[in-house]
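Removed from the display is one protein chain of the complex; every other protein chain stays in position.
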Amino acid sequence: MTVASVASPPPLGLTLTARHVTYDGITLFRDLTLDLPAGHWTCLLGISGVGKSSLLRLLADLAPAGSDYHVQTSDNRPLTDRVAYMAQQDLLLPWLSVLDNITLGARLRRQPADTARAASLLEQVGLADFRHRRPDQLSGGQRQRAALARTLMEDRPVVLMDEPFSALDPVTRLQMQDLAATLLDRRTVLLVTHDPLEALRLGEQVLVLTGPPASLTSHPLPADWPAPRAVDDPRLTNQQGALLARLVHQRPAGAVS
Amino acid sequence: MTVASVASPPPLGLTLTARHVTYDGITLFRDLTLDLPAGHWTCLLGISGVGKSSLLRLLADLAPAGSDYHVQTSDNRPLTDRVAYMAQQDLLLPWLSVLDNITLGARLRRQPADTARAASLLEQVGLADFRHRRPDQLSGGQRQRAALARTLMEDRPVVLMDEPFSALDPVTRLQMQDLAATLLDRRTVLLVTHDPLEALRLGEQVLVLTGPPASLTSHPLPADWPAPRAVDDPRLTNQQGALLARLVHQRPAGAVS
Amino acid sequence: MIRRLIHILVSMVMTALLWQIAYLAAGQQDYLLPSPLKTLTTAVLKADLLARHALTTGAEILLGLLGGGLVGVASALLLASFAPLRRWLVPVLVISQAIPVFAIAPLLVLWLGYGMASKVAMASLIIYFPITTAFLDGLSRTAPGWLDLAQVMGGSRWTVLRHIRIPAALPSLGAGLKVAVGVAPIGAVIGEWVGSSTGLGYLMLHANARMQVDLMFAALLVLAGLAITLFWVTDRLLARLLPWRATTNE
Amino acid sequence: MIRRLIHILVSMVMTALLWQIAYLAAGQQDYLLPSPLKTLTTAVLKADLLARHALTTGAEILLGLLGGGLVGVASALLLASFAPLRRWLVPVLVISQAIPVFAIAPLLVLWLGYGMASKVAMASLIIYFPITTAFLDGLSRTAPGWLDLAQVMGGSRWTVLRHIRIPAALPSLGAGLKVAVGVAPIGAVIGEWVGSSTGLGYLMLHANARMQVDLMFAALLVLAGLAITLFWVTDRLLARLLPWRATTNE
Partner (left out) sequence: LLPPANAATSTASAEKVTIMLDWFVNPDHAPLVIAKAKGFFADEGLDVDLQAPADPNDPPKLVAAGKADLAVSYQPQLHLQAAEGLPVVRVGTLVATPLNSLVALKGGPIASLKDLKGRKIGYSVGGFEDAVLGAMLESAGLKLSDVELVNINFSLSPAIYAGQVDAVIGAFRNFELNQMDLAGKPGIAFYPEENGVPAYDELILIARKDRANAPALKKVLAASERAVQYILNHPTEAWDAFVKAYPELNDDLNKRAWADTLPRLALRPAALDSGRYQRFAEFLKQRGLIKDILPVEQYAVAVR
């Protein structure tokens, strides 16, 4: 069963310029530029604490107070209300059933909830039998899938996902990757992940955030290698080694200037 | 810098018999037996929602109400106060600094906190500079490392860890695996993970939980292959394929009887 | 249910015991504090009188809870929605609590007459404050992550209030409601100061003025019964309606 | 600080305005409700008298908060630690709130005399309930995950209370404290009903009996000032001391 296809809006390209972003006086970004090509998946890797989530939050307009940054869209209109955001924590509302959590966005925007689509999405993330449960009655991976379904429900041109598959077993993980790839085809997606294989499977652009000071490096991909790639694609293994090597050449874990 | 070595207690073997465990009338385990060989690492895999966390919680004596189960120790004494538990959520206390979170166990037991050891552990998990921060000022991976440090501080013969490295990048992840392997050498460890490679690197016994009805299958490992294994051990790749194949032959994600 | 009844019984016996001790401590002076037995006898003898007055007070309590509750919830929502309003109106809220009833009793009578209205107004005024304070407190402590999410989802000020902040603050409102339910009986009794001719408060004042101390304490007994029933019902209802209410969730 | 002062000023002007409206609505009858201007004039003229009585009431409020707060916190801890106790003692707690002051005034005087003690006891009794209820509510809603963790770590009932449940319940206690601080002034005034010869409540009663309504409302003004100051200080302190206090955290 597939989700009823919705007329997609034209792809939207983004350029984020983080001139100066600090937490409590500690500089996180200075003059950092991030390009998200319209209608493509960008995967972002980097060691823990380097600022991936913070960068993603800048795009979601959730910057720390006093941040100086700018988001340029390809159609020059503000990005507001054109972003779907899946945070690193699942942020499920404990008083709502899984189904109600998934249709939260519609209610927040006073739109009729597309319950057929919600049911179908729940089916696809494997939670159809759990739709009436409260989040505290779910396993960790089930919660993450509920949050994923909620993000996919949003149907926005730009989708930001912060480690969306981290709590899933390899099998479910692949299924969810495929699901997201199908549903978010031709969307502008920024995916933060720690799994090089995942980044290589899904990314049309793979970036590594290093620092401090934070800077972005692009991991070059073979030409003519459309995403999503098959799990057994032999090029994945090669690329994985190269990407891992790139990750290793960073400063010690947790360090921040 | 290494943690001051503490006289380890003799290894403790465990056998868990879960006769009947239900959530709200839905049976999770019936007549399931789990053996944890004394002083060895057991890694547990399984698709999301199959019951890994619940099984781990049985050993921590955190069973759902009305559960019928029994834990047999090799020294026939109760397991109470001989277990360290790292939950799937980090469970950091928001009002305590990282350092105070890490020494929580000592305070709960009215023991003097070993601050030197705490400082050394913080150093080793890469959070030395963050020891005075509150948890809400940390990144997701930093929070997970704080929770890991707290678990390692406990210094118990039996250690239960539920996806302890899931929010970490590959580099940090390897470092943390090595750290845990060193500090928990000759402890009885149950590690729940979704990463077959991690299970194969660290496990002296690798179990796959399938279901429903939930049952445990052991993934046979080559003889004479002491853990932790080097990342570049060629046998890992072979084993990984076999283990993945074992995981694939399960029921659809999220299913529960 | 049976266990519940046993608890109520035990706590009644305990109260009687404490009472008896206090009675002895006061030197068995029945004009200060009648013995529990004497009070109970009076309560039984004057059961119909007490029941009649209890009905009035009960109605005042319920109407006061309704009035104070509704206005309190509305005030908290208003104050939570408009931060500038909060800075200027919270002091007014606090002042409203500091006014003793005898200062405004004539005004209440002037505006609302001698009937139920002035008593309910007084009871509402007392109930209002804990509800507003607790709910406002809850509304201003929503988890930042949820607010972030709602913002990105395009929620308006109102829908975020409706779907995130209010439900998240319900446990706080529940705690406030418990306090309110606890003070409601005394609120109604104080309301009866405004001038009345029925109600347990009136009966007590009256009995006190006439030195019918046993009747006064019998009325007090009935009032206490009302209070406990109300508190217990609220507690149960809250536990049933808000099953997720942990103080801090991980 | 300057902005704070402006807010206070604005809310004072607003109160005066509301007051003036009420004054007009009551038909400009100064013996029911004096005009704000007249009250202010009286307040200024009798500043030293008011200050003297305010000192007594202020002391009663603070002692009442201390007493009611300490006993309330202790009760909540006790009730939270022993579940069976809770079932039997919560009714007693609720009853304690339902007792009108005139019923126990003679007893209080008998046991505590006419000095400060009986007033502080009365104020404490009123402050006690919101604190106990709110704190107990917070203590019984600790996130299960933390309790699980603490259990595995080998925490005893006491250390878990001390290191997990109490800190987790502090925001709830804070909310209760705010309610308590709001009712504390009226608690002290009611305490002065028990019998007194100083204090703003006494002054108000006295002025009321002598038909010096302007003096009564001037005293009320001072009481309101005390109440607002207290509330504001509490609010600031709580915001500073409990920086992590989100209602529900993810």
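Each chain gets a letter, A, B, C and D, in the order it is written, and its residues are counted from 1.
What we mean here is this: a residue touches a chain if its C-beta (ideal position, glycine included) is under 8 Å from a C-beta of that chain, and two chains touch if they have at least 3 such contacts.
Just so it is clear, the structure is predicted and the values come from calculations on it, not from any experiment.
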Partners of the unshown chain among those that are drawn: C, D
Candidate in contact with the missing chain, chosen from C:Gly69, C:Pro106 or C:Gly225: C:Pro106
Which of D:Ser124, D:Ser196 or D:Thr234 contacts the chain that the document leaves out: D:Ser196
In chain D, positions touching the absent partner: 26-27, 29-32, 102, 105-106, 109-110, 113-114, 193-197, 202, 205-206, 208-213
Positions on chain C contacted by the hidden chain, ascending: 27, 29, 31-32, 49, 102, 105-106, 109-110, 113-114, 192-197, 202, 205-206, 208-212
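Definition applied: only the chains that are shown with their structure count from here on.
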Between chain C and chain B, distance of the C-alpha-averaged centres to the nearest whole Å: 49
Inter-chain centre distance, chain C versus chain D - centres from mean C-alpha coordinates, in Å: 15
Set of chain B residues in contact with two or more other chains: 89, 91, 94
Chain D residues counted as touching two or more neighbouring chains: 145-146, 168, 246, 248-250
Chain D to chain C touching residues, read off their complex: 7-8, 10-12, 14-15, 18, 22, 25-26, 32-33, 87-95, 97-100, 102-103, 106-107, 110-111, 129-130, 133-134, 137-138, 141-146, 168-169, 171-172, 174-176, 178-179, 182-183, 185-186, 189-190, 201, 204-205, 208, 216-217, 220, 223-224, 226-228, 231-232, 245-250
Footprint of chain A on chain C - complex, ascending: 145-146, 148-156, 159-160, 163-164, 167-168, 170, 242-244, 246, 249
Complex interface listing, chain B residues touching chain A: 23-24, 45-49, 51, 53-54, 88-89, 125-127, 129-130, 137-142, 145, 162-163, 166-173, 175, 194-196, 244, 247-248, 250, 252-256
